[in-house]
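Take this structure first; my questions come after.
Every protein chain of the complex appears in place save one, which is left out.
As written, the chain order gives the labels A, B and C, with residue 1 at the start of each chain.
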Amino acid sequence: MTNHLPIIAIQVLFLGAFISGLVGYKSNSLRKFVIFLATGTSLVLTLMLFKPVMMEGQIISYWMGNWVPVSDWAIGIGLEVDQLSLFFGLIVTVTVFLGAIYSFKYMSKDNGQDKYYVVFMMLAGSVLGFVFTGDLFNMYVMIEIMTFAAVGLTAFRNHKAESIEAAFKYLVVGSIGSSLILLGTVVMYAQFKTLNLAQITALLNNAQHTPVILFAFALMIGGYAVKAFIVPCHVVAPDAYAAAPSSVSMLFSGIVNKAGIYGMIRLVFVVFASMNLPSMQFLLVFLGTITMFIGVTMALAQSDFKRLLAFHSISQIGYVLTAIGLSTILGLTGGLYHALNHTLFKGLLFLCAGAVLYSTGTTDLNKLGGLAKKMPQTAGLFLVGAFAISGIPPFNGFVSKWLVYQGTFAKSMETNNPGYVFVTIVALIVSVMTLASFIKVTQSVFFGQLPKEFENAEEVPLSMRIPMWILAALCLVAGILPTAVIDYLIKPAVLAIKSAGNYVAVMMGQEYATKIYTEGIAIPKYDYAMAGWNPTSWLILFGVLLIAFALVALTGGFNPRHIVGAENNNAKFDVFFSGEAAEHSHVAGNDLFWGLKHNLKGYFHFMHDVHNGVVNDYALMVVSTTALVMLYLFLLVK
Amino acid sequence: MDKNIKVKNVIVKTAADFFMPIALIFGLYVILHGHLSPGGGFQGGVIVAAAVVLVYLGYGHETTENVFNENLLKKSETFAAIMYAGFAFLGIFYGANFCRNVLADKMGAAGELFSSGTIFWMNFSVGFKVLTGIGFLSLIFFGLLKEKNNESK
Amino acid sequence: MKKFMTFFSLTVILVTGLFVMKSMAVLPATYDGVAKILVDTTIERTRALNAVTAVVFDSRGYDTLGESFVLFTAISCSAAILRKGLKGR
């Protein structure tokens, strides 16, 4: 029975889409029930896989239509659920379940909801199918469904010109990416006459690295870089994230770019594991470092709430990619942990943005302000998300960022390469800048003056707050219990990445694997240390600080007015903006870092010119990235 | 574009009358003989969906809207997708894996029309799905042309 | 800059592509890999005379399932994009 669980979990999501399409556009409650049931069933089925796969270490292989391998050739399509797949599968199902609950109220103001839920469920099912599959062409088909569904959801609010524009750009760039993946797949088929991932892994193990293989590899890396929004290909991501409904933006940052990351991990570390390319790992670290830096600096310059969050999403993907590129145990642990955390806190932040949009109707930071009085729960949850993403203990962002810093530093110690220390420094600076830009958002959305037009803004309904509460709780849990998370979720996945031989053995049979891997299948030793990070003591420290702060505040020792002085009425202590007192002129959140932007205006003007909004240039970036990766591989790999 | 389509043209109408039954029969033939001769569900479905285009070319918007019900087409497509997934699930019900061709031995011998088990039925459901889906897509795009006509008048 | 990058990257792809294709295009006269096994067992396992249909709907039936879902998704998206949106909001 366990064997059938993955396929049923995938198909339940697709069937949910079809049945909700059959329900029609009249009976909303029946459709919601169907969606709830389908996403819930899928979540439960994936959780049922947790015990056999994660804890007992089984790898589930499933041949479609019982087309088992004949004379060492994989004929049919196989599903292969190893620990890495299940790790991403759990991320997908949890995100989809929470996103569906959030959509019920959030989308109630839009028309055409029947179409929304159909496409939503297709997106969910396709990503789950993508992470569970063990076939190269099936990966392409699933990622194509994902791209179409994502484009359709981006354009869902079709009364806004921005949605349509973003969707068109996403479709053009995304279909170039899909075409590159398909081209790579075709070349691989022509070379190896099989499409099964495990068999390709085995065949590559003994093969020469001919130009054909490098060509296919470069094309597929380019294609998955588009899907994961790595920097030169990231330009459509902010448009799409900002234009889509918030529940969908959560899915984008939670599962769509995770699908790209999963594809890259699977290709670089499992399928092409035998190539053991140090230069490829260097390329990943390089791309990741640029990604996190450009993402966060662009975020500082934004004035739209969701667009800012989208750039942060790109930046966090940079952390994941950097850590994975290190390809040490410590680096992979940090990378996967950050991928999990990114789903949790970025989902929470997008849902908060959606809540603000729901009750005020705008996400422009210059118009918003003072919403903490009207929406206290959303404000509190937003603060949790902001702390988590900025890496403040005891939230989860701190743990994974710490692992990333430590991993890069350890790698530099190992290889005597000072370049990796530079990566650590960039990661630290990016973390500081993340905190800075979230101070800006918090100040301009939830604090400050409340504009007149939002006087009657209200807290969002309960069904929208429940997913936010769950995500916030998960953020806290992943921050306080890092050892448990690593032991039960991350460690098996990292070991699965590192043991490609095991992947082949389960799928193609032990005999075949021993024939290929004559020296035996090595499973590396797992060791990581989280130096200086003991969550419980940090928590106690924070509790003590909080109590001390409360005591001082209660006894009147801390009064901000005392700091200014007694003659507080004196006009010389007031803040002026162009001749007007501060209380009459609202400090726009966008202007909080105008000094930084002014000093670095050459850089910011250049970045603004790069993100110029012309779709041809965006396509050019993708194509030149692929060409450069190709050139890099051909010139440097011997 | 809108001026070029003369919906009341006798030649176009006669040609549409003549070719529509041929397209329907040929498309159905291609769908049903997918496992015996070149072709299959996708190809046959597109040929049948050409009938929608022929009706539009010959008779114009009003007739097309009267003849084809958009919602019914959409629901049929959804139903066909469920049907395909259902045939794939038959494998699990019979104790084998997903997509298993469990009916292969229970139907006729190779070369007969009703042979090859679920391949025949999957072919049929894909053909049904494609003909309704492409027909629905054509109807949506014709709807755009109609709006353009109304605006320009 | 833009023009240079266009021609540079397209030239890189074209040249490496042509080079790779030249080494790929050998004329195979025999079966190898999956194809031989599939063709030999088609009649016995699927009872279908058309081997392509047998591959499409049986051994790679799951891909076809995905393919019909692609079509479904594309049509649903087109319907969602071209629907009458909310006016003035």
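Heads up, the rule we're going with is that contacts are C-beta pairs under 8 Å (C-beta built on N, C-alpha and C of every residue); 3 or more make two chains touch, one makes a residue touch a chain.
One rule holds for everything that comes next: contacts and distances are computed from a predicted model.
Its record in UniProt calls the unshown chain "Cation:proton antiporter", which is the match among "Cation:proton antiporter", "Molybdopterin synthase sulfur carrier subunit", "Ion-translocating oxidoreductase complex subunit B" or "phosphoenolpyruvate--glycerone phosphotransferase". Displayed chains that the missing chain touches over the full complex: A, B, C (touch as defined at the top). Residue A:190 is the one among A:190, A:428 or A:450 that touches the chain not shown. Although one chain is not drawn, the whole complex shows that of B:50, B:82, B:107 or B:137 it is B:137 that touches it. On the side of chain C, the interface with the absent chain consists of residues 6, 10, 13-14, 17-18, 21-22, 24-25, 27-31, 34-35, 38-39, 42-43, 49-52, 54-56, 60, 63-64, 66-67, 70-71, 73-75, 77-78, 81-82, using the contact rule stated above.
In the full complex, chain B touches the hidden chain at residues 37-38, 40, 42, 109-111, 137, 140-141, 144.
The omitted chain makes contact with chain A at the following residues, 137, 141, 144, 148, 151-152, 155, 158, 161-162, 164-169, 171-172, 175-176, 178-179, 182-183, 186, 189-190, 195, 238-239, 242-243, 301-302, 608, 611-616, 619-620, 623.
Convention: only the chains that are shown with their structure count from here on.
Across the two candidate interfaces, A-C and A-B, the one carrying more C-beta contacts is A-C. As a whole-number value, the distance joining the C-alpha centres of chain B and chain C reads 22 Å.
Inter-chain centre distance (chain A to chain C, centres taken as mean C-alpha positions): 27 Å. Among the residues of chain A, those in touch with two or more other chains are 14, 18, 21, 64-65.
Residues of chain B in contact with two or more other chains: 74, 78, 81, 85, 88, 98-99, 101. Interface of chain C with chain B (complex): residues 43, 45-50, 52-54, 56-58, 61-62, 64-65, 68-69, 71-72, 75, 78-79, 82. Interface residues of chain B, counted against chain C in their complex, comprise 34-38, 40, 74, 77-78, 81, 84-85, 88, 98-99, 101, 104-105, 107-111, 115-119, 122-123, 126, 129-130, 133, 136-137, 140, 143-144.
Partner chain A is touched in their complex by these residues of chain B: 71, 74-75, 78-79, 81-82, 85, 88-89, 91-92, 96-101.
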